[in-house]
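Quick one: structure below, then a few questions.
Just one protein chain is left out here, and the rest sit where they should.
We just call them A and B in the order they show up, numbering each chain from 1.
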Amino acid sequence: MFSNLKRDLVFPTIGSGLLFAMLVGGGLLYSSFGATSRADLVTALLVNAIMVVGIQIFIGNTGILSFGHVGFGAIAGYAFAVLAIAPARKSTVIRNAPWNLNEVQLSPVMAGLVAVVVSLLVAVLIGFGLARSGAASGAVAATVITLALLEVTHELAINWTDLTGGDRAGLSFRIGQTIESRWPIYLALFGAILIARLFAQSKTGLLAQAGREDNLAARAMGINPTVQQMVALLVSVAIVAVAASLRVYQIGNITPNFFFLEYTLLTLVMLIVGGRNSVTGALLGAVIITIGSEFTRYLAGPSVSIPGTDWILRDGLSRIFLGAAMVGFMIFRSSGLVNDWELDQWLYRKTQSGRETAPSLPEVPEPPAPIRLVVEDVTVDFGGFRALTSVGITASSDEIIGLIGPNGAGKTTLVNVITGMVQPTEGKYFLGDKQLDGAPPRMIARSGLVRTFQNLRLFSSLTVRQNVEVSWTVAESHHLEKANLSVDEIIRQSGLWELRHRRASELDYGNSRRLELARAAALRPRFLLLDEPTSGMSDAESDRMIEQVRATARSVGAGVLVIDHDLNFITGISDRIYVLDQGRVIAEGTPGEVQADPQVQAAYLGSAAATD
Amino acid sequence: MTELLQNLVDGLGRGSIYALLALGIAVIFGVMHLVNFAHGELITVSAYVAYWLIQGGRNWYVVVPMIVLTATLTSIIIEAVAFRWVRGAPDFTMLLTSFGVHFLVQAAFVMYVSASVKTYARPTWIADTYNIAGINLEIVDLYTIGATIVTLAITVWILQKTMFGLSLRAAAEDFDAARLMGVKSDRVIRGAFALSGVLAGVASVFWLMRSGQATPSAGEGPMLKGVLAALIGGLGSMPGAVVGGLVLGVAEVLLRAYLPGSVASLTEGVVFVLIALLFIFRPQGIINVSHAERV
Partner (left out) sequence: MTLDSVDVRGWSPDRLLKAGMALVPEHRRIFNDLTVVENLKVGGVTASSSERASRLDEMVELFPVLERKWTTSAGYLSGGEAQQLAIARALMSKPRLLLMDEPSLGLAPVLIDVVFDLIGKLRAQGVTLLVVEQNATRMLGASDRSYVLRSGEVVIEGQSAELLAQPDLFDAFVGGSHD
């Protein structure tokens, strides 16, 4: 479940404890000086913090903007209220409740559990919907589906008066019967923080974040992000349901507007002000927004009167504050105050980084029995344009094959076909005796064909090490044969050891290319398909790249199919070369043979006469 | 049969309003990939302007052009104050910005006017019906449909014949290529917001004539409808948005008329569920206005 117990389990647990202690300690300190209303404010803060942490688990890890989490809260809140309110009370407001629910009474804990289960059932449905609509980070469809949930629950709450008590009255506990002790809130808060942190550090969380950063690259590596999105949704909704039950229990009633747009705004502002990709950020946001709202409410209240400020210090100021916080943060700092900074990871790096020792460079293992990649007569038509015309290629996993040709020759199309991203119009291809045409990209990745992209597609806000760990985790989950190299050894070998804690987005171009190769190598490929690994590199850098590709291929025991239009690089690295022009293979042979071929020269320089 | 026809006209009347709103949302989505949750604020601001003017004794002949003007100016101002600073940002950021603007405007009205409902006199003819061959048609529906046809015709003319319209369509397809041709991004985006504001203004006129009230959240309902209609049509497609609006309007009226009594009060919920289902099965929208194949 975790890649590194100390980093992913021990420190997050300690960190969660610290965050919890700071939040609760600060709250108790504040409420010990002053009126009882302060205690209520702190209780509200703690409950909202649970809610926001719950929402963070989904939005933070998957990058999908959900407007619907408060809708799940509404479902849980009503389920809790209907089940926990005493029958005597219910007989006055919802006498005709369906399924005789008006006669049921459960203990608050039981009612809360049922509320969690009910909202999880809805979450499964919504989750399938999200998966079906191809939800990816920032997708509009996902926002609509979740917004629909919010609208529908609101409509139901208003109109299904037999169950909900309708728009005005709502459902309320007997006056005075509210939560007596804060212990359930403390327990839920600590649990929520801990679960959120452990989820983010878990392998599932890491893969979800990879999907958030780059859906296409994640799929090409064999990840199916919809699986992690579903898990994140369920964990998240369970916590949101607990928070909603506590909120209803604490306030003592529920009405349709309780969990609607306004609460959505409040919780989303809390999340984005702190930083949606961080649990620490979510908590920080909850504190800042609570303080800010309270302060603006105080300023607007009767106790403050500054001459000449009456036009601004008046009712509604706290709502202005929320709206302005949302717009202001989106414009000036959309990643929030702390971005994805986590207290426990910071502590881990501070205390443990010095103790990490660079692994020695691994020895080159015995190469495994070679396996052949065979492409037979592949033809691809795009509309009326024929991109490839019966292309045939054979490569063995103990060689490095170059694929060259001028711009537009069809090289990238061929890689797209082999990795399942483009379906060939005709033709077949095999890895060993496994036929791969027609299989989706992630199945092809699993069978050992791993590609890199011409335009780098790193998981840019994950660290160098996390980028490699994503591949490693994917390979592990497919039960591929045991790896030759560990994550750290791969990082060391690619020359990125000193940069292992950096974000991928902070790397320079050459190092980004190296990371991409390392990430591909960690997938335990049988074949690496490299699409222009040296584009944008200087001659010296591309010479270095030749060495790295060779060393990597040897140590993971993979064959290499490398595309480039830089003939210098290709002849330097390849055992054999195929030359593509206008979608056809026009030559094949050793670097020397190919270079001497007049047809190749013509393809590169353009034929003088086009009429042949 | 008569009943069905009456319902259809009623649905088209409603749908016309949604279509104008959806078209405005589609225009903006086209040029900057923003799903504008603040589009309803144009109606909210117009609602208060209508309230104040009528309160001040003006008649609807004055109010109508003022509403259109208000919506247009508001749209331009919102772009200048908020959206121009998040141009080119991820969709996530723009979406939340518009959500924030929506709440800011709402909060400003709560703060400076009142949270309570302000009612104003609707036009005297609003409930009049017109009888053609035994079918009772509401006059306001006919006006709405007529005004929408005229507005759409002018919009089509602008989009097809003026340099601004051509620039807008070019920018909607490939913003960078349009800039390379010399289209000024500032001008085309500001123009898109102005056009979107005019369309929302015309929609506001008929929405406000029917509702007769101004509240801080007056625009929320129609905004959601407009966004949905634009989505039904496939976000960014302008013809799609118009069709999406009409479909939504007719569907609402028919559902309300023919759903069994106990469910009829949940019409809006049912519509949302249908749309969510639509998105699950056809994420690209009902009307897939297919782009000509790229060769």
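By our rule, a residue touches a chain if its C-beta (ideal position, glycine included) is under 8 Å from a C-beta of that chain, and two chains touch if they have at least 3 such contacts.
Bear in mind that the values here come from a model prediction, so they are computed numbers and not experimental data.
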item: Options B:A170, B:L254 or B:L277, residue touching the unrepresented chain; value: B:A170
item: Identified contact with the non-displayed chain, of A:N96, A:T351 or A:Q601; value: A:Q601
item: Residue in contact with the excluded chain [from A:T309, A:S538 or A:T590]; value: A:S538
item: Chain not shown, touching residues in chain A; value: 384-385, 406-408, 537-539, 542, 566-568, 571, 595, 601-602, 604-608, 610-611
item: Absent-chain interface as seen on chain B, which is shown; value: 163, 166-167, 169-170, 172-174, 176-184, 291-295
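By our rule, only the chains that are shown with their structure count from here on.
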item: Inter-chain centre distance, chain A versus chain B - centres from mean C-alpha coordinates, in Å; value: 34
item: Residue numbers on chain B that touch chain A, as the complex places them; value: 35, 82, 85-86, 89-97, 99-108, 110-112, 115, 220, 224, 227-228, 231, 235, 265-266, 268-269, 272-273, 275-277, 279-281, 283, 293-295
item: Chain B-touching residues of chain A, taken from the complex the two chains share; value: 63, 65, 128-129, 132-134, 137-138, 140-141, 143-145, 147-149, 151-152, 155-156, 159-160, 261, 265, 268-269, 272, 314-317, 319-320, 322-327, 330-331, 334, 382-385
